[in-house]
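Have a look at the structure below, then the notes.
Note that one protein chain is taken out, while the other chains of the complex remain in position.
This part shows chain A:
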Amino acid sequence: MGLIVNEWVKIFKRKTTYIMIGILALLILASSIVIVTTDNEQSPDNNWKTELQMQNREMEKSIESMPGEQNKELIRKDIAENEYRIEHNISPAEDYSAWSFIEDMMQLIDIVALLTIIVAAGMVASEFSWGTIKLLLIRPISRVKILLSKYVVVLLFSLAMLLLLFIISFVCGAIFFGLDNPSPYLAYADGKIVEQNFVIHLVTNYLLSSIGLLMFTTMAFMISAAFRSSSLAIGISIFLLLAGGTITTLLAAKFEWAKYLLFANVNLTQYFESVPMVEGMTLTFSVIMLFIYFIIFHVISFWVFVKRDVAA
């Protein structure tokens, strides 16, 4: 469809897009170099079993004084993992491969989110600030279709950036750390450790981590369409992306309603890897909450965009 091509072209005709992609690639490359150089300093440790036992004793001591159920659970997970390693003779220092690197680079999904938020925030607001919105909306195409095409392109762009993160990480990882078969991932569920295929673990985690990206990008898009200000959209979305988790944790300690906040629900990995942010939350609850937020964002952006007069 022509509209989607148009929006895509408009993103990729701009230098800033390439600068953002360049920054992402550079970050990955820098990380791989840092890991390679620090990794070499670590001499192969034959006493890893006794070391893990010592770690576990330390952690067991600290677990009582640790505040917050989520943090306690994280320590319990580490202890269980160490025990499993000792039992099954799986060294933690074992072959850091491209796969492990991709896993580490998953932290950069927040950076990707930053980039997609910037693009989403400009999607509607820029047309207003450029004045091009006037020539865009006097075509025989409904405003709903125009906004929809813009949102679809935001999704495609996010997907492309995630794919890029994955591919660049894979290439850098393969170059610096080799393509060994990954050792199984040690997943923790219900107090037990289960072995999992590492690639499946990677892909699911990638997708789960991208839900936050999707929600915050959609929010930026909504603010952009409703308030026509890209700086407002970027400011609010990035602030909430970075600080939302902390705010929710603080609120969750005092108020039960904190679980209805967007940030309490965006991190779905909490149900697979640890315990929920607020007690009593379930995966279904979070999925429903995310869905509701998603719908609200879209109703607001479409309603305002279609209704309002263009006086720019």
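As a convention for this text, a residue touches a chain if its C-beta (ideal position, glycine included) is under 8 Å from a C-beta of that chain, and two chains touch if they have at least 3 such contacts; residues count from 1.
Here is the rule we go by: contacts and distances are computed from a predicted model.
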By UniProt, of "Cytochrome C oxidase", "Alpha-D-ribose 1-methylphosphonate 5-phosphate C-P lyase", "Catalase-related peroxidase" or "ABC transporter ATP-binding protein", the chain left out is "ABC transporter ATP-binding protein"
Can you tell me which of A:Ser62, A:Thr132, A:Asn197 or A:Thr282 touches the chain that was removed from the display?
A:Thr132
Can you work out which residue in A:Asn6, A:Gln53, A:Ser183 or A:Thr269 touches the chain that's missing from view?
A:Asn6
For the chain that got dropped from the picture, name the residues of chain A it touches.
2-3, 5-6, 9-10, 13-15, 130-132, 134-142, 307, 309-311
